[in-house]
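A single protein chain has been omitted from the complex, and every remaining protein chain is retained in its original position.
As written, the chain order gives the labels A and B, with residue 1 at the start of each chain.
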Amino acid sequence: MLKSYIARRLLNSMLLLVAISMLSFLFLEIAPGRFLDEMRLDPRVSPDTIYAMRQQRGMNDPLPVRYGRWAGGALRGDFGLSLAYGVPVLNLALPRMRNTLLLTITALVLAWVICLPCGVWTAARPRSLAARLSGPFTSLLLSVPELLAAGILLLLALRTGYFPAGGMFSPGGRPAGTIRAVADASRHMLIPVLILTLAVVPLLLRHVRAALESASGAPFVQAARGLGIPERRLWLRHILRVAANPLISLMGLSVAGLISSSLLVDVLLGWPGLGPLFLDAVAVRDTPVVISVLMLSALFLVAGNLAADLLLYACDPRIRTE
Amino acid sequence: MRARLRLWVAGSVVAAIHVLIVFAGFFAPYDPTEQHREIPLATPFTINAKGDGRAEWFTTGWRYRVLGVVTCSRHLFGASAGGQVFVLGTDPYGRDQLSRVLCGGQISVLAGSIAAFLALLLGLVFGTVAGFYGGWTDEILMRLAELFLALPWLYLLLAARAALPDSLTPGQTFLLVASIIGATGWARPARLIRGLVLSAREREYVHAARGFGASHWYLLTRHIVPETWGVLLTQAGILIPQFIMAEVLLAFFGLGVGEPVPSWGSTLSYLRQPWLAVTAWWMLAPLLVMLPLFLGYHALASTLQQRAAAGSG
Partner (left out) sequence: MRTVPFAVCVLCIWLPAAGAPPADGARGGRLVYAQRAEPKTLNPVTAIDAPSREVIRRMTGDLITVNRRTQRPEPNLAESWTVSKDGRHYLLQLRQGLRFSDGHPCDADDVVFTFQVYLDEATHSPQRDLLMTGGKPMQVRKLASHSVAFDLAEPYSAPGRLFDSLAILPRHLLEAEYRKGRISAAWPLQSAPERIAGLGPFRLKRYLPGESIVLERNPFYWKTDGKGVHLPYLDEIDFLFAGSEENQMLRFLAGESDVLNRVSAKNFKALQTEQTRAASRLEDLGPGLDYDFLVFNMSASSGRPWFRMREFRQAVSLSIDREAIARLVYDGRAVPLWTHVTPGNKLWVNTALPRPARSVAAARGKLAAAGFSWDREGALHDPAGQRVAFSIVTSASNQERTQMATQLQDDLKQLGMNVQIAPLEFRAMVDRVMNKRQFDAAVMGLGGGDGDPNSEMNLWLSSGATHLWDPNQKTPATPWEAEVDGLMRRQLTAMDYETRRKLYDRLQQLEAENLPFICLASPNVLVAAKSTLGNFDPVNVDHYTLWNVEKLYWLPAHSGGSR
């Protein structure tokens, strides 16, 4: 039963990934402009030279051939050669993905650490001041554009001089010694993590609260309350367990966004993640890089959803009978 | 009772801002595209008194159209002959910032609304079909929704905008931008609606109607779609601000509606240089309207959501 379920989900996910790659390939093909087009503006380079440079990169082949070449690379595991860098995309993407994940995972953990207790607190005391303020507070956070938050924080960094104004390490490269490297990197991470967390918290808090509130309204909770089970134990033992279902799905969704959520922040703050690589690749039409980053992001989405579903399957016996 | 009060406050804030925006021509003292090149980046409350110019109420000025029909040239306030008044200062072209914020609102809010309408319509159709028919249809549509959720839509928008022809008027570009934003945003509402339809499908009265031989169309329009109104309204409250922000983001990358037509995005794109937010802080003026508007929408959405929850519980 479980095996066939997993097999079906895996097959679905594979099909989804193939569809995404084909669609994005097609999309990039439709978008006007090709790699090396900017050289057309340089009077010192002849169109023949540009043609030859494209020929060398296999850009003059028909679309199916180019897609096949990339897909072959993806199956081999190196995702093909980048047009601009001339090296396998995997070599480009891996170190940057590590940096991106460092940001997003930290922000995600932070957001859950904030939202879960806050959600329980406000759901358990719906009449408290905190609970009443949480609604307006989250919508205020939702209303502030990410761009504005980034701008204000950067300005703050500049004016006070306490925080670095971008990048991952101070000039001079990675400091010697693990402790100093970690300290330096975490100082640089402060602002981007703050922005990412602020972007996630309002929605997450709302969802957590909604899940807990609906769980606390269940008939068995009323019954338990009637039986005199202490409120504290009721929340921690029973309500949280009932609310686990939607929470796990939420967690899956958060994992799914691990790559794509920070692309903009990467770019705004000069973080050496996938963002600048991706945006640059879109700009210069470096198709293999664009597709591969999209695929990585889709891979996380699929994996996140799959993991959430499997966890649900393990936790909730009702699903197994479906 | 409190919920009702909140609904009233939020509703009236949203309504007031919409009135301000719909009748922007009346409240805006200048044509938002008129360039006063001699005073770029004037500070707010600049009254440029040449001769005996001073601020006056109910002046006659540039001609505008109300709701696209009535042509009018009466304004709430302006400067008498020879003078200029810039309540919110001017932008780098010397265009009146207040007029741009108000008239820009027309573009931005309309873009957000059109996009939200489109997204909800697509979401409703796909979600209902997926939930009602189930099976392979459901499987395909939901995988498609996942696909749309997975692709970083910002970059798709960039690519799509680049694929458009260039000989479009700003109006056509605007419609296209709005529809692209909407067409990429249907996945989330579709998933929500599918969930609702799935549960509605199993209600006893639906089974009963089916038993009496009701057609699919009858079932859908009479019993199932009405169940989704609450969610649709709530989603609209969330999606409109979100799509207004999408327009801002597009403009941030220089791909919004396009000069000289005003929009909140094109004004806020000066945020690209954070230090300008200090030296020319009045370029942030759209936020004066955006923040209350968004707060109002969110409050409306959450109140509706609570009502729906209370109604069904």
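Convention: a contact is a pair of C-beta atoms (placed from the backbone, for glycine too) under 8 Å apart; a residue touches a chain by one contact, two chains touch by 3 or more.
Quick caveat, the model's predicted, so the values are computed rather than measured.
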{"item": "Omitted chain's touching partners, listed by label", "value": "A, B"}
{"item": "Contacting the left-out chain in the complete assembly, out of A:V89, A:L142 or A:A157", "value": "A:A157"}
{"item": "Contact partner of the left-out chain, one of A:R40, A:R76 or A:R125", "value": "A:R40"}
{"item": "For subunit A, residues in touch with the removed chain", "value": "31-34, 36-47, 49, 52-53, 55-56, 84-87, 91-92, 95-96, 99, 154, 157-158, 161, 164-174, 267, 269-270, 272-273, 276-277, 280, 283-285"}
{"item": "Hidden partner chain, residues of subunit B it touches", "value": "33, 35, 37, 40, 92-94, 158, 161-163, 166-170, 173, 253-255, 258-260, 272-276, 279"}
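Note that only the chains that are shown with their structure count from here on.
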{"item": "Whole-Å separation of chain centres (CA-atom averages), subunit A against subunit B", "value": "26"}
{"item": "Parts of subunit A lying in touch with subunit B, wherever the complex brings them together", "value": "12, 15-16, 19-20, 23-24, 27-28, 30-33, 135-136, 139-140, 142-145, 147-148, 151-152, 154-155, 158, 206, 214, 217, 256, 260, 263-264, 278-279, 282, 290, 294, 297-298, 301-302, 305"}
{"item": "Subunit B - residues contacting subunit A, complex", "value": "139, 143, 146-147, 149-152, 154-156, 158-159, 162-163, 241, 245, 248-249, 252, 268, 271, 274-275, 277-278, 284, 287, 290-291, 294-295, 298-299, 302, 309, 313"}
